[in-house]
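First comes the structure, then the notes that go with it.
One protein chain omitted, others in place.
Going in written order, the chains are labelled A and B, and every chain counts its residues from 1.
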Amino acid sequence: MSPSTVIIRNQWYVAAYGEEITGELFARTICNEPLVIYRAEDGEVVALSDRCIHRRFPLSKSRLISGDRIVCGYHGFTYDREGTCVAVPAQTRIPKGARVASYPVVEQDSLVWVWIGDRELADASAIPRAPWLAQEGWASVRGLEKIEGRHSLLMDNLMDLSHETYLHGGYIGTPEVADTPITTEVDEAAGVVRVSRHMDDAECPPFYANSTGMSGRITRWQDIEYQPPCLYRLHSRVAPQGHYPAEGYVPGHDADDDPGAFHTEIVYALTPETDHSVHDFWMVARDFAIDDPEVAEYLHTNNRTVVLQDVDALTLVERVITEEERVGGTVTERSINIDTGALAARRMMKLLARAQGDEMADTPARV
Amino acid sequence: MSPSTVIIRNQWYVAAYGEEITGELFARTICNEPLVIYRAEDGEVVALSDRCIHRRFPLSKSRLISGDRIVCGYHGFTYDREGTCVAVPAQTRIPKGARVASYPVVEQDSLVWVWIGDRELADASAIPRAPWLAQEGWASVRGLEKIEGRHSLLMDNLMDLSHETYLHGGYIGTPEVADTPITTEVDEAAGVVRVSRHMDDAECPPFYANSTGMSGRITRWQDIEYQPPCLYRLHSRVAPQGHYPAEGYVPGHDADDDPGAFHTEIVYALTPETDHSVHDFWMVARDFAIDDPEVAEYLHTNNRTVVLQDVDALTLVERVITEEERVGGTVTERSINIDTGALAARRMMKLLARAQGDEMADTPARV
Partner (left out) sequence: MSPSTVIIRNQWYVAAYGEEITGELFARTICNEPLVIYRAEDGEVVALSDRCIHRRFPLSKSRLISGDRIVCGYHGFTYDREGTCVAVPAQTRIPKGARVASYPVVEQDSLVWVWIGDRELADASAIPRAPWLAQEGWASVRGLEKIEGRHSLLMDNLMDLSHETYLHGGYIGTPEVADTPITTEVDEAAGVVRVSRHMDDAECPPFYANSTGMSGRITRWQDIEYQPPCLYRLHSRVAPQGHYPAEGYVPGHDADDDPGAFHTEIVYALTPETDHSVHDFWMVARDFAIDDPEVAEYLHTNNRTVVLQDVDALTLVERVITEEERVGGTVTERSINIDTGALAARRMMKLLARAQGDEMADTPARV
């Protein structure tokens, strides 16, 4: 019944922001696999296993030569961008089949996506999109925190925004968030869970008051679209109280049909590092004040503060439940209506786990 | 044969000094149970499980409202002082039976006692007393250290004061402590072990010379009364050499029958935190110089120094024996006469462990 630690491998994950990857060797662990990542001279991003086949030395502690070859920093085994060993010291014969694993990479929407599992199944067209991150008319701020907690804790956290009122009061939480019921919708074919909370008459939290300049009561829509395991999009719409979009408006898609409202696309990439840690990539894109550096600075600082509140909370919860699992084998939770979205996401994760043949702890269902 | 790590749960333990507990939420782990403790507006002390039933968030990282209700800092589950859940977010129905464990608490002799085990068995009249800590004619200093070592190591330490000569030389130890034989007495009905060492003609250690003003040789009595597992009382009597109390004087009880001597009641509460760590509450009460802040400061500083010498030694021993248990499964000790009191206490602990159905490693008996 404990929050799962199973990692789904046959999936695309965000490994890095595009701007993190340069001509320098870069180490990051994704789904328990240590990767060395770099941008070759032609601009393509390369991801290889970060362990030399000779004596397991991390290639990320090595040297890049000729733009795209890694020379191991211990004994000089040399690999090309496909991971093939092309030179070893003191002999001309290369051992047959000598290579490190290479991983499919796609750079899209300013994100570097990687596929860790069975590469036969890697289909780049299945990568979920977040166009606002690299699109005219939008500006974004972003950051990355590592959480010493399992992926599923971050998923729980993001799928239930009622916690904004308690954990993030004074930033993004107001009483209406906890008080307004949600609607939850599961699209199994698309592999998407949607959770919506539309507040018609709500207090404007500082996060939006200070960035949009609005004062007074607002309508505030939160439309979550989560495609487990990795990409979470919160289509956030705030407008003066009583102001509604044109009929047929779809949150996250038709900002032009909704003039007079402020749209913020809050994107999280949830990438497991290990069974008990997760990379929390957070991005905030907006369609207002896009050239205003003060608004950018304000949103960056405030969202980072909110993320760090989550990091602290989830680190605590991970410590608690790890200890409870150690002592008692399991963790007892008690779920209520606000957890519907998180439980739906857990069920979808369980299906993905079954599809790859994993046993996965049942999610609690007492609502 | 290793020093036991079994924890006796059906017992009263000191959870805190009364003055530590205010209107703020306070976290302390006792017998492996994480507690949140606070003082309600009516002055009563409340102790609850420190884990929200919803997602295991520590309630001690939360907020107290209306004087005695805890609102979980993550999603707002709210608990009253009995631990009953009285509110959850976004719905009015409270899940049936939703509650966190609450623990019986008694505040007495300036100490907050808590009962972790079967609450049917909690009998407040069985709490051992240390009246000098809150009694006219006495003054006390106190402190608290956490030791990264099992409860039984602290018990061993306190039951055999010959170590004062070696570990605490220059503070409380003199050659006579190690040289003078002890008498040991076990009162199984009362659950008490007594160890007495009466030195008729001893050097006055700095601890007493500086606090009482005595110089020259002294008579020095150490009468230990230990009620396992928690309360240890050392009735210490020092007087000019040759000066004795009235017939029938009982150490720790009749200070008035013993004019001209200086009485110090050294009290330790040994409260297991986890299997491998213990809270070491130390208190020194005196019936002399009770209004003298310099004596208070001197005794505080010096006793704390002595306690920290014990902390260092026991931390070292815990590391050694944990490693020996890891490698060899057990620890081999060699006991002699000075250990009679400690071995008696171990046997009493074993009886308590059996009473609660625990298996407990045999204590070594080679003397």
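The definition used in the following text is that a contact is a pair of C-beta atoms (placed from the backbone, for glycine too) under 8 Å apart; a residue touches a chain by one contact, two chains touch by 3 or more.
As the structure is a computational prediction, the values presented were derived from the model and not from experiment.
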Listed residues B:Asp68, B:Asp156, B:Glu225 or B:Asp280, member touching the removed chain: B:Asp156
Touching the absent chain when the full complex is considered, from B:Asp179, B:Asp201 or B:Asp254: B:Asp179
Listed residues A:Pro89, A:Gly137 or A:Gly213, member touching the removed chain: A:Pro89
Chain not shown: contacting residue from A:His54, A:His243 or A:Arg319: A:His54
Chain A residues that touch the omitted chain in the full complex: 32, 34, 51, 53-58, 61, 71-76, 88-91, 95, 98
Touching residues (missing chain, whole complex) on chain B: 156, 160, 162-163, 165-167, 178-182, 313, 316-317, 320-321, 324, 327, 331-338, 366
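The working rule: only the chains that are shown with their structure count from here on.
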Separation of chain A from chain B, taking each centre as the mean of its C-alpha atoms, in whole Å: 48
